[in-house]
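Omission of a single protein chain aside, the complex is shown with its protein chains in their original locations.
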Amino acid sequence: MPESTPKLDLEVRVRYAETDAMGYLHHAQYLVYFEMGRTELLRANGLRYRDMEARGLFYVVARVKLRYRLPARYDDLLTLTTRTVKVSPVRVDHEYEIRRDGRLLTEGASTLVLVNRDGRPTPLPDEWYAVLRSDSRD
Amino acid sequence: MPESTPKLDLEVRVRYAETDAMGYLHHAQYLVYFEMGRTELLRANGLRYRDMEARGLFYVVARVKLRYRLPARYDDLLTLTTRTVKVSPVRVDHEYEIRRDGRLLTEGASTLVLVNRDGRPTPLPDEWYAVLRSDSRD
Amino acid sequence: MPESTPKLDLEVRVRYAETDAMGYLHHAQYLVYFEMGRTELLRANGLRYRDMEARGLFYVVARVKLRYRLPARYDDLLTLTTRTVKVSPVRVDHEYEIRRDGRLLTEGASTLVLVNRDGRPTPLPDEWYAVLRSDSRD
Partner (left out) sequence: MPESTPKLDLEVRVRYAETDAMGYLHHAQYLVYFEMGRTELLRANGLRYRDMEARGLFYVVARVKLRYRLPARYDDLLTLTTRTVKVSPVRVDHEYEIRRDGRLLTEGASTLVLVNRDGRPTPLPDEWYAVLRSDSRD
C-alpha cells in the first residue's frame, strides 16, 4: 500500500469578495477553506471527492466548531493545515489550522457523515476506507 | 386566466457577509439578488422554479450585463424591480433595477435559456409558457 | 425602559446561489444567517449594528459551533431563532436554531467580542449595555 498523507498544507490567497466591511476575511468563509482542505487531502491520497459523488457517495457535514484568534485580510497568503483525526466507514473527523507567516489565526474541527443520494448513512467501499484509514492519526 | 404580473418589486436587506473591504455590497452579489427577483416573479405568477427543476427543467444564464451607478452598504434596504421583457418557449429576457429610497443604484439585464437535465435546450410546457408569456412586455 | 426582546424569529428563504451541487443549502451559509439574526435581534431592541460600527465598535466572532441535523434546500422557508444567552460589556453569547415547518434542522452557538477599530477589546457604552443586558437570559 502506498504511504498515505495524514495531513495536508494548502496555500490560500484571500479574495476581495471574501472580505467584509470590517476589512476582515468573513468568518463564514473559513468553512469554505476547510472544505477545500478536505478535497486536497483526499486528492493527495489518490482519491477524488468528485469520483465519490459520481458513485453516489456524499460526505455531509454533521458538526463544525471554529475558534477565531486573529483576523485575516484581503490578499493575505494563508496556510491551511487539514488533518484527518478519526475515521470509520461512515464518518470522518478533521482538524484545521490556518496560519499567516507561521502565526495561528484560526482553528477548527468537523465531523462528516457519509450518505447516499437519499441522505442515508452508507459505509465507504473497502478500498476507499483502506486509504482513508491509513490517512488518520488513530 | 388570472391576471399576470409583468414585474415584481422585492425588498432586500444587505447582509454583512455580502459587503467587502471597501464597505460596499460586493458587485457579484447583485446577480444573486437578480436570481431572487426571478424566483419571486415566477411565484407571483403562480409558478415555482423549484417545481420546474423537479420536472427536469432548468433555466441557465446565457448572458448578463450590469451597470453600477451608486454603491449599496450593509443594512441598506434595497428595492429590486424585476421585469420580464421577452419570452419564448426556450428563452427569457429580464431587466432589473435596484433602488434605495427611490434612487437608482444598479441596472442589469439577463438572458436565460431553458435546458433539460443534460443541458440541452428544451421548450417550456404549454401551460407554463402561457403564464410566462402573459407576464412579458412584448 | 422599554421591554426587551430576548429572542427573535426571522424568516429566511433559501436562495439558489446558497445551494451546492448536493442540492443542499451549503453548510457555511448558516453562519451568514446567524449574523442576520443578530442584526435583527439588535434592531428589535432598538439598536442598529450599523450605528455601532459608525461609532467605531465592532463585534468580531471569537467562536462558533454548529450541529447540522437535517438539510435545507432551495426555496425552503426557514425560521431562524436567535437568542442572547449571556452578555458582558465586552462579550456576547448567542444560540441559534433553524427550523422548517417546526422541525429542527440546525443548531448553533457563537461568542462575539467587542473591539475598536484597532481590534482591541472595548467595553460597550453604558446605555447600549443596558439594552443588551436586559435582552439576555442571565
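Order of writing sets the labels: A, B and C. Residues in every chain begin at 1.
We take it that contacts are C-beta pairs under 8 Å (C-beta built on N, C-alpha and C of every residue); 3 or more make two chains touch, one makes a residue touch a chain.
The model shown is predicted, which means the values in this text are computed figures rather than measured ones.
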{"item": "Hidden partner chain, touching residue among C:A28, C:L42 or C:L132", "value": "C:A28"}
{"item": "Chain not shown: contacting residue from B:A28, B:L77 or B:L104", "value": "B:A28"}
{"item": "Touch residues of chain B, complete complex, unshown partner", "value": "21-22, 24, 27-29, 31-32, 35, 53, 58, 60-68, 71, 119"}
{"item": "Chain A, residues in touch with the chain not shown (by the definition above)", "value": "13, 15-17, 31-32, 35-36, 39, 48-50, 53, 73-75"}
{"item": "Absent chain, residues of chain C that touch it", "value": "16-17, 19-21, 23, 26, 28, 73-74"}
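Here is the rule we use: only the chains that are shown with their structure count from here on.
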{"item": "Distance-maximising chain from chain C - centres being C-alpha averages", "value": "B"}
{"item": "Inter-chain centre distance, chain A versus chain C - centres from mean C-alpha coordinates, in Å", "value": "25"}
{"item": "Contacts with two or more other chains, residues of chain A listed in rising order", "value": "21, 28"}
